[in-house]
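Here the complex is missing one protein chain, while the rest keep their positions.
So, chain A:
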Amino acid sequence: MGAVHAKSLDPLPMHGRDLGVSPDDLVETPELEQEAKQEILENKDVVVQHVNIQGLGRTKEDLLGYEISEVFNARNLIDVMKKAHVARQRLLRLGIFKEVEVLIDTSEGADALPNGLDVIFEVTEIKRLTGSYNTMVGNNEGSMVLGLKLPNMFGRAEKLTFQFSYGTKETSYGLSFFKPQPGHFERNFTLNMYKVTGQFPWSSLKETDRGVSAELNFPLGVTSHTLKWEGVWRELGCLARSASFAVREESGHSLKSALSHTVSIDSRNSAIFPSRGALLRINQELAGYTGGDASFLKEDFELQLNRRLFWDSVLSASLWGGMLYPIGGQPTCIADKFYLGGPTSVRGFGMYSIGPQSEGDYLGGEAYWAGGLHLYTPLPFRPGKGGFGDLFRTHFFLNAGNLCNLNYGEGPQAHLQKLAECIRWSYGAGIVLRLGNIARLELNYCVPMGVQSGDRICDGVQFGAGIRFL
């Protein structure tokens, strides 16, 4: 928060020279006029005559016009301060300024009205190029990550980011260009180019993706939408010589070109420990229509409802579901299928270790659902209340779900029946730790139930970390 300076709201009586000492005060006015103006501003309407932005280097002024124009509509001093504060937040949100300070002053000069005000934003731009590098060690692999960022590339809050990771086993990179619409920061456009490598030991599978994508984000009423096209060259391979033949058969190259649309409504008050509100996210992906080898339609949804109960405890219910429909008689690729199980979804089961498998390698399914019921409470006896202790919650949970392949000749009735039989479920309790506002860690005691042959279970204590939780 930057300081908002407004002379007239200063609780101390002002006596001319005292004011002049303040470094923020750029204007010196005669003593008498000061006192007179103070009264006027407190009681009467004001007019914002000038809004200045100082400290601009490469940022284009027309972009900022949209962000600060509301200030001109302010009609009294409180309003000016509020609107200036909002404008300041909007400027910071652009991610192109290190600091924004607001200065409200009486108008000066020949055309100055008696009740005229000038609002001055003093901004400090972020450097043209910022960089970072760090090293990571883990999983028998060491890597060096180099990041470069050009915030405000062309002066209108465009952002170019580049990340390069050089490892002993794999290299990966990502280049992304972000361009918001001036005045509507939520409406933005992103171009990406990347190469990523993933290893999935539960399937003995290794995947290297090289791709380009274009993404358009925009809000519509209370919903927010994302439209995306993605072209990916996927290379699958076996993680080890001992991989099952079913996974070996999936090895090789494929090209996926997919259009996808995501709509979400989020009224929760926090992403990690919400105490009220709901989230609904629906994602649909159509591959093959724009070319490529893979063709399918994929539907996926996520619903979460939260309700506050007695003593700060929260009841949270969530439901996930998804279906993959192959188009053109082509079998679906192992990389497009759904996976279920693990400390972030159906607890008590091994990571993605539910459903169809071959020789211990999990092959994923074409349809799934999962539901969870949680009771979150603060830690018993509330140690560290109001501080460190608020990062923790205890929770009691009941999870259930199922994952299977579909035979599309059988019709929807058979599918529902298939998803309703052999349901895996689990219950237990544990401690949750919030990491920032994006991730959380869980330590749970789980009791898996409804285990089917082939499922890998984790009976007892299970530790999990992730960003998406059932």
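Just so it is clear, a contact is a pair of C-beta atoms (placed from the backbone, for glycine too) under 8 Å apart; a residue touches a chain by one contact, two chains touch by 3 or more; residues count from 1.
Quick note on the criterion: contacts and distances are computed from a predicted model.
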Requested in this report: Pick, from "Translation initiation factor eIF2B subunit beta", "Metaxin-2", "Protein preY, mitochondrial" or "Ubiquitin-related modifier 1", the protein name that UniProt gives for the chain of this complex that is not shown.
Outcome: "Metaxin-2"
Requested in this report: Consider the whole complex, including the chain that is not shown, and state which of A:N115, A:S251 or A:T394 touches that chain.
Outcome: A:S251
Query raised in the report: Which residue from A:F164, A:F185, A:W233 or A:F392 sits in contact with the chain not drawn here?
Result: A:W233
Report summary line: Only one of A:P151, A:P180, A:G292 or A:G401 touches the unshown chain, namely A:G292
Query - Residues from chain A at the interface with the omitted partner, ascending - result: 233, 236-238, 241, 245, 248-249, 251-255, 291-293, 359
